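Removed: one protein chain of the complex. Kept in place: all other protein chains.
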Amino acid sequence: MIDLYWPGDDRAGEHFDQESFVRALVGVEEAWLARLGHPADLQALVEPHHLEWLSQEAELGGNPVIGLVELLRDGLTGEAARWLHRGLTSQDVLDSALMRLAEGAVADLRADLSRLGTALVALAVAHRDTPMVGRTITQHAVPTTFGLRVAQWLAALVDADEQLAALALPGQVGGAAGTRAAMVELGVDVELEPVPWHTVRTPVTRLGDALVTTTDALARVANDVLVMSRPEIGELAEGRPGGSSTMPGKANPVLSVLVRRAALTTPQLAATLHVAAASQVDDRADGGWHAEWATLRDLVRRTLTAASQSVELVGGLQVHADQMAATLASAEEAVHAEQRAMIKLTGRDPLPSYDGQAGEIVDTVVLRARRHWRTA
Amino acid sequence: MIDLYWPGDDRAGEHFDQESFVRALVGVEEAWLARLGHPADLQALVEPHHLEWLSQEAELGGNPVIGLVELLRDGLTGEAARWLHRGLTSQDVLDSALMRLAEGAVADLRADLSRLGTALVALAVAHRDTPMVGRTITQHAVPTTFGLRVAQWLAALVDADEQLAALALPGQVGGAAGTRAAMVELGVDVELEPVPWHTVRTPVTRLGDALVTTTDALARVANDVLVMSRPEIGELAEGRPGGSSTMPGKANPVLSVLVRRAALTTPQLAATLHVAAASQVDDRADGGWHAEWATLRDLVRRTLTAASQSVELVGGLQVHADQMAATLASAEEAVHAEQRAMIKLTGRDPLPSYDGQAGEIVDTVVLRARRHWRTA
Amino acid sequence: MIDLYWPGDDRAGEHFDQESFVRALVGVEEAWLARLGHPADLQALVEPHHLEWLSQEAELGGNPVIGLVELLRDGLTGEAARWLHRGLTSQDVLDSALMRLAEGAVADLRADLSRLGTALVALAVAHRDTPMVGRTITQHAVPTTFGLRVAQWLAALVDADEQLAALALPGQVGGAAGTRAAMVELGVDVELEPVPWHTVRTPVTRLGDALVTTTDALARVANDVLVMSRPEIGELAEGRPGGSSTMPGKANPVLSVLVRRAALTTPQLAATLHVAAASQVDDRADGGWHAEWATLRDLVRRTLTAASQSVELVGGLQVHADQMAATLASAEEAVHAEQRAMIKLTGRDPLPSYDGQAGEIVDTVVLRARRHWRTA
Partner (left out) sequence: MIDLYWPGDDRAGEHFDQESFVRALVGVEEAWLARLGHPADLQALVEPHHLEWLSQEAELGGNPVIGLVELLRDGLTGEAARWLHRGLTSQDVLDSALMRLAEGAVADLRADLSRLGTALVALAVAHRDTPMVGRTITQHAVPTTFGLRVAQWLAALVDADEQLAALALPGQVGGAAGTRAAMVELGVDVELEPVPWHTVRTPVTRLGDALVTTTDALARVANDVLVMSRPEIGELAEGRPGGSSTMPGKANPVLSVLVRRAALTTPQLAATLHVAAASQVDDRADGGWHAEWATLRDLVRRTLTAASQSVELVGGLQVHADQMAATLASAEEAVHAEQRAMIKLTGRDPLPSYDGQAGEIVDTVVLRARRHWRTA
């Protein structure tokens, strides 16, 4: 899958691409057919040249399942042909397929976040005591450490990964209107839980919210790299900056730009999932459901791409501790104004350093991250 | 607080209003001052006529804390005046205050959701076996029950309340740049956790996401009432419909309209919190933080209002089971087409009813709701 | 281009697909090279198998132009190779290409809107005096005509098309930082206007706003069809409804559903263009620009698809005037309550009909539409 409108999109691999979608839809039908007692290999029945026909049928039926069932049935004979899809409705198949795809995508995403977490832990530990000027509302504040900054990145990441880890991605088995009437009529034994969620879209909105929380966390890193790699600051640099089409020697923080880009778009995509959820009505809705599919696909692929880019970004990050020290030194007078005020208050001698609990906070976040990812 | 632009807003009471905001800000300063060993009653120091000055100072400083500290200090003498606010930064006070306000608001919101849940449980149980036509993609589908529909409303509500229940609403104690340097300098003993989250806005975005998930769930109910109270359908009606300024006898489903209204606006508000989170940078950000306050206030008040309106809506809901039966009867032929197809498949006699697991699903959701709210 | 996640997407044809994008980018380079006095046929230099490499380079450089220039230069010799792209920056090429693509897409979109307008004019005229019950806040109001309803659809459509017609889609010629320094150095004569707009994104946001205004208008129609084709109302029906995967005989208003779906997603996409515009900074921005491309692509294709679907929807629309009359008759008592109140006020006999200016409003809107599209 190539998307020149979204450089880096190929990092998301086959997740949620057209073929994976069809494969997941067929997989759901296959599993159901087996459950009905008529196992058959269905994947081979759909060939690449069918995609165009499926696409046309998808519009005629409003979703790609109706045509797919027809295609599969045409390729089957006997009992398998007769029993295919019986008891299900198209939304059962599509929702279950999306959740299967999401399961795989979230697993890969979390693997990348784990890599990123490990890299950030190492970075935070390495720079636990690297002095740096604090910056608030764009201006120099009090001294801090680069390790503490990294710990903030890390904390945001653990928050996001906790949300991803807590997701439930249930299958959908409801039948025509969520009563499972056809299944009961057919004598199929269906577990009660999870109950049908045709019009209760929390599994989808929670997934969306966790994904946007992830890009929030990734942008947190990228934004700092973008500021701190400005030539006048020069405290960070990307390991493999991008060039220019006209200026020789230009070194652009391309990975940070692309991660930040993602985070400018995902909040609105997650909002669309909520707008869709808030327009649910009847036993199966008239548009709210249909608005989810591409939106979820884009959210997932963009988050996967941004996570992978972030792994590379942090892995190659150049930390110029000397420049951090120089900036801090040049700001010495201003950044100790608060300490002087405090000393006046206590009447005591100033502490030798003014970095407070910076080190302990780093330790605390690192410990939390290590526990979260069970790494040493 | 009166807002004619948002009818029903007064249901949100004093939550997040101007006075509550100031009270919460002062409360944070008060608690901190006590922790520094100089307890003093600060609330009385801010009088209504100070609001205008505070408002002007809020713009000069970029937030309302700087002026507030000056005001409080002016009203104090001795050690309390000297120690007020020492160690904190304005964001510590403001974030902590917002979380305090959120805590109260979420508590009240959850109380209303509990009431709503109880009402929905009763409604689902009462109509567990009330036959109704299923509606999918706006058209008649297979038979269902009104109880099952209510169970779907209930499931969405429990999902939302679980998210609210899981929220962490931490205080913020970080100091000028999140290092707690002034606190250490002052010898104040501060617990390490929660670590400062000046630029890690997950507590805020999670709150926003839970609130919008709540309005999604409430709109789920309202949308159905709006459809089913159309005169041509007539299966539901609001207990206290609204009138018209020109048409005598008009009966508008006003509560449903107002709940649906809220849900059209909250997804975008929650997205704003993510846009703000994704623009975090440095040790304290240059606008992303400031964009949160009013957005969160609106999200909270609208959700509170919609929840309260929903309690009233469901409490007064008129269920016309006879009309549901009549609609179903008139659609008899069409809604049993699927059953006929299934019988052809099994070769067996049709089951006497074609409502599948509808009753059991109701029981399952009701049980889940009762456990969630520990009601009998 | 096939997208099973967005049924109907193929209606957007090649607009903004990968190949069109590359062709447009190459076209911009070609036009510039000719302007530099070294015309060459560049389109043949990019072959399908290059796409993957371009995609990888697009990420390395942050946009697809840098790799493309390298590829084209490799395929050229002599002066053309030396002069290719000289004076431009990658954003010049990409922005110009997007505007070229937009020009073609808007032209096709407007052609469909013109078809739709013609159909709506005919429908409004045909049903200028077809009585129907008015519906406000979901409830029966006073009598109206179906023609007036169609006139409202039409008015929204003309509004949208006026916005599309007013769009300026300028090329971008700014050079590395918007100064055109390299062009001047090379002695290339460049018109001053349009001035470079690297960080002034009004051409993009206006395009987005016009597109979402278009889907707003299309949804206006779809929403009414969805309500009025409910079986209990039965006043409208799609000409070619979709079926179900499990319920024989089901007739779903699929086109309306798919149009409505689009309109649930486009407001957030247009908002993303504004979020991107609002994050513009420096002489060329660090993410805000990059967030536009895919967002614009999706906005354009979804609007094209929805417009084409709407043409088919309106073209095949079944209008059940008898059912409209029947509904109105059954509501007779209620819908004349207002008239009775007015008579009481005037003391005069009631006018024979109570449809006010409905006919004249239809005429007015039809006239406006005809003038707009210069049709008779």
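Quick notes on this structure:
A, B and C are the chain letters, set down in written order, and residue numbers restart from 1 in every chain.
Heads up, the rule we're going with is that contacts are C-beta pairs under 8 Å (C-beta built on N, C-alpha and C of every residue); 3 or more make two chains touch, one makes a residue touch a chain.
What you are looking at is a predicted structure, and each value in this text was computed from that prediction instead of being measured.
The chain not shown here is touched by just one of C:A122, C:L167, C:V200 or C:A325, and that residue is C:V200.
Here one chain is not drawn; of B:R297, B:H336 or B:H372, the residue touching it is B:R297. Interface note for the absent chain: among A:V257, A:A306 or A:A358, the touching residue is A:V257. In the complete complex, the residue from C:A31, C:I137, C:L167 or C:A326 that touches the missing chain is C:I137. Although one chain is not displayed, chain C still touches it through residues 62, 82-83, 86-87, 89, 134-138, 141-145, 148-149, 151-152, 155-156, 159-160, 163, 175-187, 190, 192-193, 195-202, 205-206, 209, 212-213, 215-217, 219-220, 223-224, 227, 260, 263-264, 266-268, 270-272, 274-275, 277-286, 338-339, 342-343, 345-346, 350-351, 354-358, 360-361, 364-365.
Interface with the hidden chain, as seen from chain A, comprises residues 136-142, 226-227, 229-233, 244, 246-254, 257, 268, 271, 275, 279, 327, 331, 334, 337-338, 340-341.
Listed here are the chain B residues that touch the chain not shown: 2-10, 16, 18, 21-22, 51-52, 54-56, 58-66, 69, 85-90, 93, 175-176, 182, 222, 226, 240, 242-247, 252-254, 256-258, 260-262, 264-265, 267-269, 271-272, 275-276, 279, 286-288, 290-291, 293-295, 297-298, 309.
Here, only the chains that are shown with their structure count from here on.
Chain A has the Cα centre that lies closest to the mean of all protein Cα atoms in view. Ranked by separation of Cα centres from chain B, the top chain is C.
The distance from the centre of chain A to the centre of chain B, each centre being the mean of the chain's C-alpha atoms, comes to 25 Å. Rounded to whole angstrom, the centroid-to-centroid distance between chain B and chain C, based on C-alpha atoms, equals 34 Å.
Within chain A, contacts with two or more other chains are made by residues 62, 86-87, 89, 175-176, 182, 226, 260, 264, 267-268, 271-272, 275, 279, 286.
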